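The other protein chains are all here in position, but one chain of the complex has been omitted.
Presenting subunit A:
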Amino acid sequence: MEFLIEQGKQLHQDCSTLLLPALSIGNVGQLAVDLLVSSTKAERIGYLDDPYILPCVGNDAYGPIPCGDLALPLEAYDSPASALTLIQQRSPVVQGMMIEFAKNLADFAVASGKKHIVVLSGLDFGRWQRIDMSSGLQTYYLSSTNNDGTDEYCEQLGWKRLQEYNPAQRSWKYLSALAEGNALEENRLPFEDELGEEDYYPSLPFAALFSCFKAKGLKVTCLLCYCSEGDNMPDAFHVAEAACKLLGLSPDNFHGDEGVKWLTPFSWKTVYGPPPDMSMF
């Protein structure tokens, strides 16, 4: 993975936190990063060129009026006021190369001196074992702070550790070994039809990112919320707000506009396609 800095831009050394999405159901992490980049008015500082990400291009995603600034698959933004670097990922990873991709991102994080990595992701509502909506939409987390995935600060914020994280379970162990580069042939997972429910969560992209960042000795926190495919903007708001709580940021201070916390990206206007043709009525 090569980091290509834009002309005239620089890496801000005081942006010690790296925030990025994991691919997931509902594209929740990517939508949340869109919202944070737009609202913090983070400045794009460069691109990440990786052989394992599929190509895509588009017009400026943020606005207020897109003027032809190219959007690329993997972009890095800095918000010095929030001490935050954000990476936005717009296209999928080549099938079978997720762990290599995660390793490359971890190498980038180390090379650019990041101290804390925050990964945003959705989880499939259909897999939720114990549904608890008593306190509204719950935020789940997974942290590298303690071996069991817990973190005292996240607990104080009222979040729940992902119960399905078990570092001793075969798939989590195998993932960890792959991330550290010492997976042995005899530890390979069984064939797909022999995998069980307990092998599902470690198979998800957020787990690859978590394991690879952790293997590099970086502090990593995954923020997760259950959702279904559909209009996932509310889920994006939820996860973005959770990220702000974790990092001690207040959306009220992002851009100074009176009474407006979040700025939705211009590209969200057509995320579900054009409005219906009214002439048919």
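Heads up, the rule we're going with is that a residue touches a chain if its C-beta (ideal position, glycine included) is under 8 Å from a C-beta of that chain, and two chains touch if they have at least 3 such contacts; residues count from 1.
Going forward, contacts and distances are computed from a predicted model.
S.K.: Have a look at "peptide chain release factor N(5)-glutamine methyltransferase", "ESCRT-II complex subunit VPS25", "Proteasome assembly chaperone 1" or "Afadin- and alpha-actinin-binding protein-like isoform X1" and point out the UniProt protein name belonging to the hidden chain.
M.R.: Answer from the UniProt record of the missing subunit chain: "Proteasome assembly chaperone 1".
S.K.: From the listed residues A:Pro21, A:Gly149 or A:Pro202, report the one that touches the chain absent from this view.
M.R.: Going through A:Pro21, A:Gly149 or A:Pro202 one by one, A:Pro202 is the residue touching the chain not shown.
S.K.: Which candidate, A:Met1, A:Leu19, A:Met98 or A:Cys154, sits in contact with the chain we can't see?
M.R.: Checking the options A:Met1, A:Leu19, A:Met98 or A:Cys154, the one contacting the hidden chain is A:Met98.
S.K.: One chain isn't shown here. Among A:Leu70, A:Ala111 or A:Leu157, which residue touches it?
M.R.: Looking across A:Leu70, A:Ala111 or A:Leu157, the contact with the absent chain belongs to A:Leu70.
S.K.: On subunit A, what residues meet the omitted chain?
M.R.: 4, 6-7, 23-25, 27, 47, 49, 51, 54-61, 63, 66-73, 90-99, 171, 175, 189, 202-205, 207-208, 229, 266-271, 273-274, 277
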